[in-house]
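Let me give you the structure first, and then I'll get to my questions.
With one protein chain withheld, the remaining protein chains of the complex are depicted in position.
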Amino acid sequence: MTATIKLGQLAEFLGATLRGDPEKAITGLATLQEAGPAQLSFLANPQYRKYLVDSRAAALLLKADDAEGFAGDALIVPDPYLAYARISHLFDPKPKSAAGIHPSAVIAADAIVDPTASIGPFVVIESAARIGAGVTLGAHCFVGARSEIGEGGWLAPRVTLYHDVRIGKRVVIQSGAVLGGEGFGFANEKGVWQKIAQIGGVTVGDDVEIGVNTAIDRGALADTVIGNGVKLDNQIQIAHNVQVGDHTAMAACVGISGSTKIGRHCMLAGGVGLVGHIEICDNVFLTGMTMVTHSITEPGSYSSGTAMQPAAEWRKSAARIRQLDDMARRLRQLEKRVGDVTPGGNASSDG
Amino acid sequence: MTATIKLGQLAEFLGATLRGDPEKAITGLATLQEAGPAQLSFLANPQYRKYLVDSRAAALLLKADDAEGFAGDALIVPDPYLAYARISHLFDPKPKSAAGIHPSAVIAADAIVDPTASIGPFVVIESAARIGAGVTLGAHCFVGARSEIGEGGWLAPRVTLYHDVRIGKRVVIQSGAVLGGEGFGFANEKGVWQKIAQIGGVTVGDDVEIGVNTAIDRGALADTVIGNGVKLDNQIQIAHNVQVGDHTAMAACVGISGSTKIGRHCMLAGGVGLVGHIEICDNVFLTGMTMVTHSITEPGSYSSGTAMQPAAEWRKSAARIRQLDDMARRLRQLEKRVGDVTPGGNASSDG
Partner (left out) sequence: MTATIKLGQLAEFLGATLRGDPEKAITGLATLQEAGPAQLSFLANPQYRKYLVDSRAAALLLKADDAEGFAGDALIVPDPYLAYARISHLFDPKPKSAAGIHPSAVIAADAIVDPTASIGPFVVIESAARIGAGVTLGAHCFVGARSEIGEGGWLAPRVTLYHDVRIGKRVVIQSGAVLGGEGFGFANEKGVWQKIAQIGGVTVGDDVEIGVNTAIDRGALADTVIGNGVKLDNQIQIAHNVQVGDHTAMAACVGISGSTKIGRHCMLAGGVGLVGHIEICDNVFLTGMTMVTHSITEPGSYSSGTAMQPAAEWRKSAARIRQLDDMARRLRQLEKRVGDVTPGGNASSDG
């Protein structure tokens, strides 16, 4: 499970400038502070530059500037973090599954499974589903009728795709994720909720990652759509008819309400919530736990919420917020009266 | 997978007034803007009235008023959205499972499974459980000891019911939901948490829907109780001993803490959180991400949180909120002093 790769091979793989012994054996990756004498490390964040001098790492991924001030072996690259990302896969202990179908799997006669795919124990594949070349389906995965997984996909154990879920190429889905669940669609008839069948599906682009226990509901009429290169962390909720633009990333615990449309290259930090039927333009960054109640038409960073305080102080602030409207009126009144008694008073803006 | 139904048949099914060709074949449903010439659409939201003129739909579900201004075929009904809800099921491509038990299922000898039920691959049903008439258990479902599912229930693949979970009739449970998990019950003994066995169960009424990856914990002593007609969206957390009144609906990512009691016909928008041991009366609407820290005794709408701002402005607001108590005191002080120097000053209310 532990790879051993020579420093010179890593330089070649990365197209890096090697400074040091090309024969040095690298057995893993670690942080600057924790790396041992057979491990490679990297400096990406300037804050950690102070750890360079004491690092015991076999070698470091460094920018040219940083390499000048470092005496040890180095692989010099333009972007050390990206270089680390690329070689991390060489040291990944994740088991690779062999091609073939586990004898316990239950596969519909008219499902199409590429012979290079790996189908784990207790997998269920329903009628007319299609599993592409090189796809891995972990144990206990369920692929519903007519659903499709493009080539190179990797599904952890226990992923559920309902029927009519179309997944692009090289998509990674973590355990517990559910795609195609029946969205929250009900019509109210005199106080009683009547279910609306969710007859759309889900379309997921290429190179998407979907995290642990994340849910993406099927569309009510048309498909819910996840663009190419989208990265969704764990415990996310994507409601029916949502559209997520290419290369947008969402951290854990985000919730997107129905029919909302999110642009390309957006970043949603953890716990963000969006109401339904709004549009977020491209290149929007939402800080953690922001509550988004209307569309955003300008790129940029947005936030909501209050700063944490010691609980006793917070209780005062929270009480005062409820008085704010009254305070604002009293402030305006004071301004008028002070304006009356101070002849030079200039009217201040009433926001 | 695609149904074809004549327009006249749909009129009959709905009790609608048909205006147009009863023999026209309808193959599906779509929005006004997307419907093609074999698809039915509907106008429910007046905002979309502008799309009527260009709709290519085969026919529309319309109110009588709207039908007057529309030239094409129509099914005239009092509530088009409700009519759409009713006929949506006719076009639902969701596979129907045949009655019978998949040979891979593991079923305790003393469990009772109605012969009309459909039990999928790798299902586990434990001792003394009861599965009612017409129930569907998707692949990988687990039904614990003595648990019961009433007639007409539909459980997606991979639903877990622990022991002593009693489910009413026609209940729908989406994939990944877990009912009867052991609630968060611990007694603190000198800083160390001692587990309290959760010996109650879960009772779920009729016509309930439970969303993807939603958790409903078992009661500590008595049951956790979900009323009739309750609709729970995805990723919801219902803690031990909670009671939810009939026909209450909760959108995704809501969290209800232990022993809290929620009334009938309430609506909780996404991301709402409730502390434990409080009561919410009937007909309460909580807007998204509201933090509920005390009981609510009056019907109506309630909210908390701050409005989203560009991040730079938000940082200023957040800093000012921490100064609010100081600001309020200074405002009061100014009022007193201005009252002193301005003879006609009338005291303003100190909220």
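Descriptive notes on the structure:
Chains: A and B, in written order; residue numbering restarts at 1 for each.
Going forward, a contact is a pair of C-beta atoms (placed from the backbone, for glycine too) under 8 Å apart; a residue touches a chain by one contact, two chains touch by 3 or more.
Computed from a predicted model, the values in this text were never measured in an experiment.
Among B:7, B:124 or B:250, only B:124 touches the chain left out of the display. Touch with the chain that is not drawn comes from one residue among A:192, A:278 or A:338, which is A:338. Residue-wise, the contact with the chain that is not shown comes from A:104, picked out of A:104, A:127 or A:301. Chain B meets the missing chain through residues 104, 106, 122, 124, 126-127, 140, 142, 144-146, 158, 160, 162-164, 176, 178, 181-182, 184-187, 189, 191-199, 213, 215, 217, 221-222, 235, 237, 239, 253, 255, 257, 273, 275, 285, 287, 290-294, 300-307, 309, 313, 316-317, 320-321, 323-324, 326-327, 330-331, 333-334, 337-338, 340-341.
In the full complex, chain A makes contact with the omitted chain through residues 1, 28-31, 34, 79, 81-82, 84-86, 88-89, 91-95, 102, 104, 120-122, 138-140, 156-158, 172, 174-176, 209, 211-213, 229, 231, 233-235, 247, 249, 251-253, 265, 269-271, 288-289, 305-312, 314-315, 318-319, 321-322, 324-325, 327-328, 331, 334-335, 338, 341-342, 345, 348-349, 351.
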